[in-house]
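Every protein chain except one is present and positioned as in the full complex.
And now, chain A:
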């Protein structure tokens, strides 16, 4: 999914809300009944035909269209490729499998059950056409397949074991690294995690995981047995490769096993085995399908998506959502009732020349028999020549999951869900859709739990900050996108607004997240607009609204409408401890000269304050006693500081010295000590 920039996501959010406002409901606007979509622009390739073979390498997500064994050309495309690549190969028989190495320098192609051929490529994707090959060991051994485990390393999976080779392209030769004996039925390769899963045993249910994390080394993880619903007599291969896959769900590796029901009366299940570092994989979750028949499984955005061919519907499972646990295994039901994938129209060159248009719309058959799914999220229709990536559309879920608690839990686990979450939160405040305070409390707790984890992770690991892809709803997001509805909707009761903000602040506090002052300002403004000064006073009294200079200044500005605000502001400035300047300003502006002098003495800053500022304020009181006292105070300070009562030129007090002299006379000055 493309990453939205901040600005784009804001725009998207606005758009969403506007659409919503105009129609009263999202559903009416678009045909957004579908939450599973095929990507808009599928990768197109030449469809399978007698002359054209198509291969897909799910490790590199590359489609190969091979015409006439490669002699007529090979075209390679992929969703992660910048451009398509085409080249020619000698036609030396039908290709069974074809895969590039991770750096696209070596192409491996299998044409027989005994050997794999290699072809070197240059930087510009040209090839010298000189193939070299490697056969597997042993007379009766057959190659079941091969996987690139590293840039220049390849593993042959044969009927009798694994053969690990290093490819040396410049010498056009391979070097055997290791051979491992094992009876093998089938395998599954998970390229992202370098995990190779091997099925062994007569029933096929003994699974051996191997990992190829470091070059040249095979790490064998403990094997484990998948329990089968029924063991056939005589024993035969019962666990088939099409029913097993490996997936990373919420950053954890799982073996996903589809278990077909014994009878058609009960539904199929999906069993998740969590891969363990030490010890065999552990059965952790069971997904109840309540259907039977042919299924295909994908993993999209950490959701397990199960497609059912017979009913042409799909269901999604989220193992993060609460399920029933029996103490060992957690049972899950689909997040939503089964629903089809959104219909897909393809523009095809017109066959009907009469129509005059050069393109016609073609409704693709969904859940077609020609569909093959690949992990994690790929659907291929080889007859049509299309490769799609499955997408999740979050918008319709807002109305499909009425329980906001569950909805937010679900959305918080999704990628790029931020605009939708903010939309839901804003919607919960809009009259007509207003949620209960209890519901809001639960939602805010969900948001802030993740917010706190994010803040902690950021603090602990400042260097790699922002590495987490998780959706985090911060205070600024809530302020800009959610609480802004208070401005737009004049019919929201102030009591509700205050309750909502207090609930949010409570939640932030509960998770020890420092609250930003703009939230406080918002709540203060609402209270002030509604003349709820006493409530405001009480909030401040219990420090619900945290101390800050901006807040203190806001309180000072309220003094004219609510006199106690003055005291509250001064208390706050005092607690901040770094606001001595501000306190002096406040006192001087209120002509409280003596309290100001007492204050500077109490905090020990007599020596550093500006005498001019004090004298100016003293003079403006038009109280000669005050002026006299303040003047004398600073004469004494000068005396103590410099051994002379005189003011220095830099203090700019000449005007006040003159004033003092004219008011009280020359003799009122403190005598200057004679220099001995």
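Here is the rule we go by: a residue touches a chain if its C-beta (ideal position, glycine included) is under 8 Å from a C-beta of that chain, and two chains touch if they have at least 3 such contacts; residues count from 1.
Going forward, contacts and distances are computed from a predicted model.
Peer 1: Of the candidate names "Autophagy protein 5", "Large ribosomal subunit protein mL38", "Ubiquitin-like-conjugating enzyme ATG10" or "Vacuolar fusion protein CCZ1 homolog", which one corresponds to the UniProt protein name of the undepicted chain?
Peer 2: Listed in its UniProt record, the absent chain's protein name reads "Vacuolar fusion protein CCZ1 homolog".
Peer 1: Thinking of the whole complex, not just what is shown, which of A:68, A:510 or A:548 touches the missing chain?
Peer 2: A:510
Peer 1: Among A:476, A:525, A:567 or A:589, which residue is in touch with the absent chain?
Peer 2: Among A:476, A:525, A:567 or A:589, only A:567 touches the chain that is not shown.
Peer 1: So one chain is hidden, and I want to know which residue out of A:49, A:370, A:525 or A:538 touches that hidden chain in the complete assembly.
Peer 2: Looking across A:49, A:370, A:525 or A:538, the contact with the absent chain belongs to A:538.
Peer 1: Touching the left-out chain: which of A:583, A:609 or A:630?
Peer 2: Candidates A:583, A:609 or A:630; residue touching the omitted chain: A:583.
Peer 1: Of the residues A:248, A:502 or A:553, which one touches the chain left out of the display?
Peer 2: A:502
Peer 1: Could I get the residues of chain A that touch the absent chain, sorted low to high?
Peer 2: Touch with the absent chain occurs at residues 436-438, 441, 495-496, 498-499, 502-503, 505-506, 509-510, 534-535, 537-538, 541-544, 563-564, 567-568, 570-571, 573-575, 583, 594-595, 598-599, 602.
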